[in-house]
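One structure is given here, and the rest of the page talks about it.
Only a single protein chain was left out; the remaining protein chains are all shown in position.
Up next is chain A:
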Amino acid sequence: MILTLEMKKLKRTGFLPTIFLGSLFACAFPLANTALRPELFVQQELPATEILLNANGQMLSMVNLLLTVLGACILYHTEFSGSGIKKMNTLPVSQDLLFFHKTLLLLLGLAAAVLLESCCLGFCAVHWFPSEEMLPLHLAQHTGYAFFLLVPAALLMMLIALSFENMWVTLGVGVICIFVSTMIPTDTAILGYFPFVLPFWRFFDIQDKETLLLSLCICLAEILVLMFVEILLQKLRRKLS
């Protein structure tokens, strides 16, 4: 029921068009990049998905992070602009539940974006690498991994959006986080696990099962910690009000 309510609140906010247009924008990169200089890629002796991700992966991750920031801004701007959140506080509904349903909506939007981008990568692979055999498996691995690694960033961004009533502050913090994360190499100890850096990890760059498992475990731990922080934050807000 709460998910339906949260979806209703998104009417006329531009959330869906933003996610859709953003993913189309992301899809344009591999298409244009491969169409304009196919000779650079088709000669490489690597799986098609890996070649395409080496060339466009960073840009796709950055657009996905930007969509995360924009999505979180829209989701909480609707609450703060007319003080709708204040009305919610006087109704018998859990604030934590509202937060997690909002986050779920953002994740659904991001899942659609990642899926659309993978479809585009699939199209590029079929069109320019017709002999590729393992394409569906590789694409599925990339899609699942890329989406899972976006979850901590989405949760963190939603926490930031919940903390600042002014949307411009949320947007500013989000953009700064994106730019800082682009400067941190993914193999940097500790900093490489920052929620905004995780989406830059690529499935095909991981050489062994242990590293893959470690990245998934860290991601899961961050999700749990951020969920716990949200519950604490809501309690603190009520106590300080």
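A few points about this structure:
FYI, contacts are C-beta pairs under 8 Å (C-beta built on N, C-alpha and C of every residue); 3 or more make two chains touch, one makes a residue touch a chain; residues count from 1.
The rule we apply is simple: contacts and distances are computed from a predicted model.
The listed options are "D-alanyl-lipoteichoic acid biosynthesis protein DltB", "Ion-translocating oxidoreductase complex subunit B", "Hydrogenase maturation factor HypA" or "ABC transporter ATP-binding protein", and the UniProt record of the chain not shown names that protein "ABC transporter ATP-binding protein". Of the listed positions A:82, A:136 or A:185, the one in contact with the omitted chain in the full complex is A:82. Residue positions on chain A in contact with the hidden chain: 1, 4-5, 8-9, 11-13, 78-79, 81-87, 89-93, 238-239, 241, in rising order.
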